[in-house]
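One chain of protein is taken out of this complex; the other chains stay put.
Right, subunit A next:
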Amino acid sequence: MTFTWPTVLPLIFMAVMGLALLAYVILDGYDLGVGMLLPFAADDEKDLMVASIGPFWDANETWLVLGIGVLLIAFPKAHGLVLSALYLPVALMLIGLILRGVSFDFRVKARAERKALWNRLFFAGSLLASVAQGWMLGSYLTAFDRGLLSLLFSLGIAVTLPTAYAMLGAGWLIMKTSGPLQAKAVAWARAVLWPMGAALVGISLATPLVSHNIFDRWFAMPQFIGLLPIPVACAAAFFAAFHVTARPRVIEAGYGWVVFASTVLLFMLAFLGLAYSIYPYIVIDKLTVWQAASAHDSLVVIFVGVAVTLPAIIVYTVFMYRVFWGKASALSYGLRP
C-alpha cells in the first residue's frame, strides 16, 4: 500500500469512526450502567444517581450519532450493508435508547405518582439498549452469519455486555458519590466484576474460534509475542479494580477513581484488540475500508469539517466535565437558592 491521500483518507475516517464508537461505548456505557443499577438503590439515592449523569448523557449519546454518521458519510456501502443486516437489534436498541432518554426528563417532570413508572422505564430502556448493542457486536464479529454457533456467540455477548456497562456505571458512582450510596456502588462493582471478567475471557477465546481470519492474525509466531502486552495489561487492569473494590480504606483515601479508570482501560484494550483483528475490513471478509469509501472529493469536504470541529468538540467536552467536576449534587435549572 502506498501512502497517498486517496488511500490514507479512508483510514483516517476509519480511525475517527473507531474513536467515536469507543468514546460512545465508554461514555454512554457508564450512563447505561447507572441506568441498569437503578432498581438496586433506595428511592432518594435514585435521584442522585440520575443527577450524576444528568449533564452528560445527551452529549454522550451524540458520540453514537457521530460514529454511525461517519459510517454513513465515509462508507455509504458498508452503512447500508451493516445496518440492514442488523435490522432487528438496531430497532430494539433505538427503542431502548428512546425509553431511557425520555425517562430521564419525564421522571422528575411528571406527577410524583408516576415517578416509579419512569424509573422502571429508565432501567428497562438501559438494559434493552445494552443487550441490543451486545447482539449487534456479536453479529458484526461473525460477519452476520445466521448459523447456530454464530447465534450462540452473539447471544453470549448480548448477555455479557450489560455486565461490563454495569461495571463502568458502578465505577462512575464510586467517583461521583459518597457515603452509603458509594458503599453500595462498591458492592455492585464487586458483584459484576467476576462475571465481566469471565465474559471478557470467554469472548476473547471464542472470537478466534468463530473467525479463522482472526485466529490466524493472533496465533502466528512473531505477532503473538508482540500482542502479548494486550492480555497482560488487561489482567493488570482487572486486578487493580479487584484490589480497590475489596478495600474500603483505599476508596476512603481517595483512590475510588481507580475502579472506573481500570474498567475504561479494559474497554480500550479490548477495542485495540478488536481493531487489530478486523483491519482492514469494515465488513469482515466482504468489504475493505477502501472498497466501502465514498468518492475522494466528498471525503475531502467532510475532512475539513472534521479537522476543525473535532478538536473543538473535545475541548468543550473537557470544559463541561470540569464544570460538573466532583461529587454529584441535586440538579437545578435555576440559580442555586
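Assume a residue touches a chain if its C-beta (ideal position, glycine included) is under 8 Å from a C-beta of that chain, and two chains touch if they have at least 3 such contacts; residues count from 1.
The definition used in the following text is that contacts and distances are computed from a predicted model.
Not every chain of the complex appears here, and the one that does not is recorded in UniProt as "Cytochrome ubiquinol oxidase subunit I", selected from "Cytochrome ubiquinol oxidase subunit I", "sn-glycerol 3-phosphate transport system ATP-binding protein", "Fe-S cluster assembly ATPase SufC" or "NADH-quinone oxidoreductase subunit F". Screening A:204, A:288 or A:317 for touch with the missing chain picks out A:317. Residue in contact with the omitted chain (choice from A:9, A:86 or A:244): A:86. For the options A:9, A:64, A:137 or A:206, the residue in contact with the chain missing from this view is A:64.
Remark: the omitted chain is touched by one listed residue; of A:55, A:156 or A:195 this is A:55.
In the full complex, subunit A touches the hidden chain at residues 47, 54-56, 58-59, 61-62, 64-66, 68-74, 76-77, 79-84, 86-88, 90-91, 94-95, 97-99, 101-102, 104-112, 115, 294-295, 297-298, 301-302, 305-306, 309-310, 313, 316-317, 320, 323-324, 330-337.
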